[in-house]
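One structure below.
Missing here is one protein chain; the remaining ones are kept as they sit in the complex.
And now, chain A:
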Amino acid sequence: MVLLTMIARVADGLPLAASMQEDEQSGRDLQHYQSQAKQLCRKLNAQSPNRCTLEAGVMSFHYVLEHGVCYLALCEAVFPKRLVFGYLEDLQTEFHEQHGKKVSTVSRPYSFIEFDTYIQKTKKTYIDSRARRNLGSINTELQDVQRIMVANIEEVLQRGEALSALDTKASNLSSLSKKYRSDAKYLNTRSTYAKIAAGAVFFITLIVYVRFWWI
């Protein structure tokens, strides 16, 4: 069962269209997955593998990248992969035909939200077991589905986090070293002043001594 479908622009992770989740019917709280999906869309870039499955506990994310657009679906882990990718390919073809040219120009999130109607219809044909038989032809084209890379969602999301953690640590380090530098400078000047002061006291005593007692 496909629980969540999202189409986003890869360049900046801007969501273009999505299918409403059916909270009540599936009885699951999808908020967590929803935010993971958003994060994922932001993480993906042109270097990411074109087709990939990401495991997230009992669920799996599947995505297809094509023409700078990411097509993402969330399903139960047991749901046949071949069907999901067939479904995503289907969406990709239709979306590219309808809106492909406008993708790079939009700035408002969910600009093509009306594509939802098509998503829902397609979803129904893939989920409905009776209609599924008619899809045999599509399935054969996707024989190589087994070779699609599998990774873990946490790893993918954390890869960025680890980098950003490293980044913050590095910047912390640099700011600390800057502080050290300024502190050291300050200490240096203070000790110089102390030396000068000591010398001055010595000389004044000397002069006073010479002035009053020497002569």
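Just so it is clear, a residue touches a chain if its C-beta (ideal position, glycine included) is under 8 Å from a C-beta of that chain, and two chains touch if they have at least 3 such contacts; residues count from 1.
Rule of thumb we're sticking to: contacts and distances are computed from a predicted model.
Taking the options "SEC24 homolog A, COPII coat complex component", "Sodium/hydrogen exchanger", "RNA 3'-terminal phosphate cyclase-like protein" or "GLMN protein" in turn, only "SEC24 homolog A, COPII coat complex component" matches the UniProt protein name of the chain that is not displayed. Among A:A18, A:V69, A:V84 or A:V156, the one in contact with the hidden chain is A:A18. Contact with the omitted chain, checked across A:K38, A:K81 or A:H96, is made by A:K38.
In the full complex, chain A makes contact with the omitted chain through residues 14-15, 17-25, 31, 34, 38, 107-110, 113-114, 116-117.
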